[in-house]
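Quick one: the structure is below, questions incoming.
In this view, the complex is presented without one of its protein chains, the others remaining in place.
Entry: subunit A
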């Protein structure tokens, strides 16, 4: 039961990256679809802030859940988690990227705040697109 205020700067998955994420039917990295990729740079020498920022929201959520459990009893975090899963389920089971989840934002309190992620590198404005075919293939278990 961790009451961690801030995430650690080292990634918990000990910095592992696999070629299988972007592999084609030959088992190697698919350069034509995904461009160049250097596994070495993904594993070593990450910026100290990278993991901290990526895990920030989850760590704050876990802190809230643990404190609620200590103060109010087991029912409080269970109820919070139930509301979260209801809102996520309501969107339907799909891995494809969709519009932002308003219900999730409201539960997280993001509807009443603004942060760097709302105007810097907004995903809607990015020129890279998620390849829906690859995502569907992955989900259905069909490999290229």
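Going forward, a contact is a pair of C-beta atoms (placed from the backbone, for glycine too) under 8 Å apart; a residue touches a chain by one contact, two chains touch by 3 or more; residues count from 1.
By our rule, contacts and distances are computed from a predicted model.
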- Of the candidate names "Trifunctional enzyme subunit alpha, mitochondrial", "Fructose-bisphosphate aldolase", "Potassium voltage-gated channel subfamily D member 3" or "Proteasome subunit beta", which one corresponds to the UniProt protein name of the undepicted chain? "Proteasome subunit beta"
- Query: If you put the missing chain back, which residues of subunit A would it touch?
  - Reply: 6, 21-22, 33-35, 41, 45-50, 52-54, 56, 97, 112-123, 126-131, 134-135, 138
